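One chain of protein is taken out of this complex; the other chains stay put.
Naming follows writing order (A and B), and every chain is counted from residue 1.
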Amino acid sequence: MARKISMRQAINEALDQEMTRDPTVIVMGEDIVGGMGGEGEKDAWGGALGVTKGLYAKHGDRLMDTPLSESAYIGAAVGAAACGMRPVAELMFIDFMGVCFDEIFNQAAKFRYMFGGKAQTPVVIRTMVGGGFRAAAQHSQMLTPLFTHIPGLKVVCPSNAYDAKGLLIQSIRDNDPVIFCEHKNLYGIESDVPQESYAIPFGEANVVREGKHVTIVTYGMMVHRAMDAAAQLAKDKVECEVIDLRTLSPIDWDTVLDSVENTGRLVCVDEAHPRCSIASDVSAKVSQEAFKSLKSAIQMVTAPHTPVPFSSALEDIYLPSAEKIAAAARKTMAN
Amino acid sequence: MSKNPFPLDKQGLLEAYRTMRTIREFEERLHNEFAKGDIPGFVHLYAGEEASGTGIMMHLNDRDRIASTHRGHGHCIAKGVDVKGMMGEIYGKAMGSCRGKGGSMHIADLSKGMMGANGILGAGAPLACGAALAAKFRGDGGVGISFVGDGASNQGMFLESLNLAAVWNLPAIFVVENNGYAESTSRDYAVAVDSYVDRAAGFGLPGVTVDGTDFFAVYEAAGEIIKRAREGGGPALLECKMIRFFGHFEGDQQTYRGKGEVEHIRAQRDCIKLFSDKVVEAGVIKRPELEAIDKEVLKLIDEAVATAKAAPMPAPAELLTDVYVAY
Partner (left out) sequence: MSDKRIIPIVMPKWGLSMAEGKLASWLMKDGDKVKVGDQILEVETDKIAGAVEASEAGTLRRRIGQEDTIYPIKTLIGVLADDDVPDADIEAFVGAYVVPAAEEGEEEAGPRYEFIDTGTGRLRYTKRGSSDNAVILIHGFGGDLDNWLFNADALAEGATVYTLDLPGHGQSTKTVADPTVGGLAKAVTGFMDAVKVDKAHLVGHSLGGAVAMEIARTAKGRVKSLTLICSAGLGPDINMGYIDGFIGASSRRDLKPALENLFADSSLVSRQMVDDLLKYKRLDGVGDALTALKNGVFPNGKQAAVLADALKSSGVPTLVIWGAEDKIVPAAHAKAAAGAKVEIIDGAGHMVQMEQAGKVNGLIKALAGG
């Protein structure tokens, strides 16, 4: 039965249920247990922000703390996946991808194709993304577009607890490598989540609000900003359709195109930088496939092409706001 | 028949010889075919290094996994990958091991425990740790073996893996195939420590150095290390000092090598010749028995090349299969 839990709890529950269901599921990462080898408490941390807390007590050595060696343990997860396990490796922050990218994009992503379809690599890389945490330039990035560029990877970024649980379960059961992006500012957000296990299929966007005037396409934390913008616009009788992509690879073009064909207006919102982003990708696709439906120029609301600043005064204006999204939507309505 | 002084019975010795000969014939044929311009892309040959791969792989079964290098043909053959499929792959044909999608640097056969040759130097070390981890969880006594050259032994991925394997006490074995050159750069220039045994010790795992041209030295050292790993004794490093008959890749003029170096090693340190002389001198195997194997191997490689050349290319539709495609 459903009850309200946070996205943090939902992710924990997904890991717990999949580890219980399938003995090949193992979980590894830096401090995902915490306190290993010390004299104090085991399971001291449960991950940097406590997402895996409590799982060690239930599943013991199937949760492994790792040395600070992202290449080695992410690569080991990939190797174990190619040998019949279903590892879930936590890369604490997506910003750390630079020290282990080869094992993800040259190894995990390519095995199935490069080996002629005779290999599968069911590995999940859980990683924290996004800004608004005052974590500065190397712990705040939204690097999803780097991964969507790579064929063979699936890229997921849930916006709420229900989606996080179902998408993580699907990620674990999926036979391809999945980059599972968890927005650190959403961990505490609660929604109704069934206690039972369930999987949300990839490539299925969620229409979180229906509307006939403007389509807003986004994912992750920006879904909430877009919903705030839609609520503001509704007061002026501008009805926004807000689409939460949920998975960025594969991506649900049908839902996006259907919506734009109805509204004729599009705002793409992305917490990533503007160039070669999810927003520019969606813009390009809609221009190609639904040009005749468009009543006005597509608008993009993204972070600027700068590193993520530290100071709250700067970070607050770095992140796309509901006001900026609403302004962009109004701009599409002006023509 | 004299008493057999070797650690393998006659059948085992003949098998080892056949494997090494198959690798040699495969690589020399590729060298010639490449010169004719029939083979696309980059090809890195294992000729001269056969004793290493063969001496290690003789201890393994299909549940043991290896992560190979860009110079992977020998590892593939020794691990039991189908030779015709390999040749087809190198020619980029649909009947290739990877259906023409991998090529020389990515031949793999997971069903044989061959996790792939690898175009990224050092990337196989974490993968072998993963294979070892999987074996440990399954409790099936399997091992994961990473091959690197002396060049990739300097990669962070490799060094991190030594530590990870030691920390997790994995049944992982790191084989450094030290042929003296990282591409054109000599090992002495690029590796600061004199001995890989020292480097292993620095990561808290035992290391052994052997003459990689001596099949029996490799076979015995590998046997001990692998047995130890299977029994839960943890990881180890094995350095095989060996030689490369050909250049880094086909087309390499090898101007960096000393004058007469290649001629000398071919005459004096050919691991197959050394092996043959030993087993014949000991009276365990007669030369005609080896020559009979030579003929069979030659026939196999002839067929493999002919089959590969005649085989159809992959259909255009194959471009978009075996991967999630969305754009």
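One rule holds for everything that comes next: a contact is a pair of C-beta atoms (placed from the backbone, for glycine too) under 8 Å apart; a residue touches a chain by one contact, two chains touch by 3 or more.
These figures come from a predicted structure and were not determined experimentally.
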> Among the chains included here, which ones are touched by the excluded chain in the whole complex?
Replying inline: A
> Taking the entire complex into account, which one of A:Q120, A:S197, A:S296 or A:S321 touches the absent chain?
Replying inline: A:S197
>> From the list A:T255, A:S277 or A:T332, pick the residue that touches the absent chain.
In response: A:T255
> On chain A, what residues meet the omitted chain?
Replying inline: 1-2, 162, 166, 194, 196-201, 204, 207, 210, 254-255, 258
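Note that in this section only the chains that are shown with their structure count from here on.
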>> Quick check: how many Å separate the C-alpha centres of chain A and chain B?
In response: 40
>> Residue numbers of chain B touching chain A in their complex, please.
In response: 65, 67, 96-102, 106, 108-111, 115-116, 118-120, 123, 125-131, 133-135, 137-138, 144, 156-157, 160-161, 163-164, 167-168, 321-326
> How about chain A: which of its residues touch chain B in the complex?
Replying inline: 24, 26, 62, 64, 66-67, 69, 71-85, 87, 99, 102-103, 106-107, 110-119, 151-152, 154, 176, 203, 249-251, 253
